[in-house]
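Take a look at chain A:
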Amino acid sequence: MTEATSMLALVLATPFVTGIVLALFGHRRSAADINAAGSLLTLIAAALLTARVISAGPMTLFDEQFFVDPLNVFLIALTALVGFTTSLFSRPYMRVEHDHGRLSVLRLRLYHSMFQMFMCTMLVALSTNNLGILWVAMEAATLTTVLLVSLYRTPASLEAAWKYFILCGVGIAQALFGTILIYFAAERVLGPEGGALLWTHLDAVKSDLEPTVLSLAFIFLFVGYGTKTGLVPLHNWLADAHAEGPTPVSAVLSGLLLNVALYAIVRCKVLVDGALGTHFAGNLMMAFGLLTVVVPAFYLSRQKDVKRLFGYSSIEHMGLITFAFGMGGAVANFAALLHMTVHSLTKSAIFFAVGHASQMAGTQIIDDIQGLIKRSPTIGWALMLGSLAILGMPPFGVFTSEFMILTTAIKHYPWATPILLTALGVAFAAMFGKVQGMVFGEPTVRPLEHNPALLPVFVHLGLVLMLGLWIPPYLADWYRQAARLIG
Partner candidate 1 sequence: MSTALLHTVPLSGQVINLCAALMLLLGFAMLAQRRVLSLINLFMLQGVVLFASTLIVALTTKQSHLLYSAGLTLVLKVFALPYILHRLIRKLSVKWDVETLLNIPTTMLVGIGLVVIAFNVAQPISQLSGTITRATIGIALACVLLSFLMMITRSKAVPQVIAFLAMENALFFAATSATYGMPMVVELGIALDVMVGMVILGVFFFHIRQQFDSLDIRHMERSKDA
Partner candidate 2 sequence: MNVYALFAQLLELVIALLLAPLLTGWVNQCRAWLQNRSAPPLLQTYYTLSKLFHKDVLIAHNASSLFRAAPYIIFACMALASAIVPTLSTELIFAPAADAIALVGLFALARVFIALAGMDVGTSFGSMGSRREMLVGFLAEPALLMVFFTASLISQSTSLSTIVDTLAHSEFAIYPSLAFAGVAFTMVSLAENARVPIDNPTTHLELTMIHEAMILEYSGRHLALIEWASSLKLFAYSCLGLALFFPFGIPATAEPAALSFALVILVVKLAMGGAALALIETLNAKLRIFRAPEFLGTAFLLAVLAMLVHLLLEAGP
């Protein structure tokens, strides 16, 4: 127990401390390296914690305020990993931005410290056992990312940040109301001192909780956290935020933040469906999931900005995951968790590649990026393979989860499959056409002056490829345990 405590403390404290340090010394040349080092330390701590949990099973820490079980520890590990690779990527990227004069040193300092703070908030949100603290952490994550999105202070970025702040702020407020309602219901069962916001306690007594209140609460929580997940029609902030923020931020936004928000929803779903004894929450998630798969697919073909394009594709995949969680059951949950993993790996890899590509072209407009593969084969192939992976092409892992989701859907919810099929077809047609144009053809782009950080890209794609061909046993039963927790 104790060493687990210390590890969790390390996981949570490292980014916080690093953030403080960077807030003070972030203007030094070495800031990027400090950033990377902090992330690495977090990653190591997370890995140790994960190992601990796998061996010892779920555990609550810090007098039950924190709680790690296979479900969230795997997300913690994933978050730490992507955070680390992103920090690696952002070293050359941010230097180039600085050299191009798009960012002052002070902005770099802000970026670095906020990046770490953002990691910290997400890790707290994942590991906390207290729904209230979960809410606080989510709100804090919003605030930090608002600063990150508006980093360039251009009109567009301010606009994006403003929309992001208002929409997510309002959404989060709804989530708070839902949390209050849950407390309201739980307090009548557990009493004021019974830790009525602690998920473990709630989970223990969920069958006694008042159904009407919880269903109401779930609506608020769903709308609230759903806004952050980017569920249609609450998604409108997402594309802008992805397009206007610095690329590393886009990577962590769609790679991690959406996952965390979805994680919150799933936690609540477990409680609510337990209390109602019906499939209410599940149906809600399926409905919104389907909507969220279809609508962005149609947006894709209109996109001019490459990061916006992939922002919409993130929305689509979130919809798919939500749908899968909504279906429930061993296979679907397994698939959803797997899809979470591969999506955040692939999508962040794509954003890395896109970042370099747009720096090569000096623009984010798709039509002005052409023939990457001639100028820099690695970036070109990274973008091409990443896009094919995210479009669900075997042998990449995204296909694995889509295979499970689709086959489960046609077994249990056949009516949903035509919708999914349409969405996937349209998305493929739109996105692949654009990516092909960017990668192939007569080059319009210049080679980069700094050698790009391609290690993260290929590490991610390699992992995704591995997950498509072979899921390590421990990973597999880890997923299984998590899927069982969700039920």
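By definition in this document, a contact is a pair of C-beta atoms (placed from the backbone, for glycine too) under 8 Å apart; a residue touches a chain by one contact, two chains touch by 3 or more; residues count from 1.
Keep in mind how these were chosen: all candidates are chains of the complex that A comes from, given by their letters.
Just so we're clear, the structure is a prediction, and the values are computed from it rather than from any experiment.
The listed chains 1 or 2 are all part of this complex, yet only 1 touches chain A. Listing the residues of chain A that touch candidate 1 in their complex gives 65, 130, 132-133, 135-136, 139-140, 143, 146-147, 150, 153-156, 158-163, 165-166, 169-170, 173-174, 176-177, 180-181, 183-184, 187-188, 192, 195, 197, 210, 212-213, 216, 239-240, 243-244, 299, 302-303.
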